[in-house]
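Showing chain A:
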Amino acid sequence: MASQQEHTVKAFDQDIGQLRGLISQMGGLAEAAIGHAMTALQRGDLELADRIRQDDRRIDAIEADVERTAVRIIALRAPLANDLREVVAALKIAAVVERIGDYAKNIAKRVPLIEGEHRIEPLSTVPAMAKIAAEMVHDALDAFAARDAAKAVEIVRRDRTLDDFYDSIFRTLVTYMVENPKTISQCAHLLFVAKNLERIGDHATNVAEMVHFAATGNQMTDREWGNQ
Partner candidate 1 sequence: MTERQPTDWRAPAMQRRLRRRYAAERRFRLLGLAAILASAAFLAFLLVSMVARGAGGFVETRVALPLDLSDVRIEGARLMGPGADLALAGAGLENAVDRAADAAFAPAGGAAILSDGAWLVVRDAVKRDPGLLGRRTVLDVPVATEIDIARKGRGTPEAEASVRRLGDRLSSGLNTDFFAGADATDPTRAGIWGALKGSLLTMAVTMALAFPIGVLAALYLEEYAPRNRVTDVIEVSINNLAAVPSIIFGLLGLAVFLGTFHLPRSAALVGGLTLALMTMPVIVIAGRNAIKAVPPSIRDAARALGASRVQVVFHHVLPLALPGILTGTIIGMARALGETAPLLMIGMRAFIAAPPDRLTDPATALPVQIFLWSDEVSQGFVEKTSAAIIVLLVVLLAMNGLAIYLRNRFETRW
Partner candidate 2 sequence: MTDHAKITAEGVNVFYGAKQAIRNVSLHVRQDEVTAFIGPSGCGKSTFLRTLNRMNDTIAGARVEGDVRLDGEDIYARAMDVVQLRARVGMVFQKPNPFPKSIFENVAYGPRIHGLARSKAELAQIVERSLQRAGLWNEVKDRLSESGTALSGGQQQRLCIARAIAVDPEVILMDEPCSALDPIATARIEELISDLRGRYAIVIVTHNMQQAARVSQKTAFFHLGELVEYGDTSAMFTNPREERTKDYITGRYG
């Protein structure tokens, strides 16, 4: 896929390169935010949770930067074919990654609410789920950088695992709440954390779909979705 001969107009290549740089920077920040959120959750580190909220502002700023760059490329370079798809994908991926950052922030916000009381057991499965979600985000952005449609398809399939994780955590937490009503508030927050992670996985899937479109020019088929 990465046949990329250079553009005759060198500045075009620079612009596209800049756009890709911004996206991977954003992806790196979002991925780190997920990891930090988990760490904060596990350790009950309120300071770290606070820093995640600060970092989210940077993600928002980069998203605005991506928008500006993309609009400038469209206006000045009139990209066509794969260039056009890539710019459009970058624009959409930036919005999605920004959402991912928001979910990480949301998890961080719940850290003080979950902390302070008696630690509950399902807390150990959530970081495992978070690891998968963070990996999906990481891989989706890798796939974007490499324009790797095959990898994108593979990421989409991984979303299943995350859904299964969520279902399992949901059932566990419900059992917990039924058994021990004192933990309901804590469990509810934890449920939201799991839900956020599940949403992050969905968004990583979206990114993968966009990567597939940018790379091949086609939407992912049902077969590739793995629905059959």
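Candidate entries met the following condition: all candidates are chains of the complex that A comes from, given by their letters.
Throughout what follows, a contact is a pair of C-beta atoms (placed from the backbone, for glycine too) under 8 Å apart; a residue touches a chain by one contact, two chains touch by 3 or more; residues count from 1.
Note that the structure is predicted; figures quoted are calculated from it, not measured.
Candidate 2 is the one, among 1 or 2, that touches chain A in this complex. Within the complex formed with candidate 2, the residues of chain A that make contact are 3-9, 12, 77-85, 216-218.
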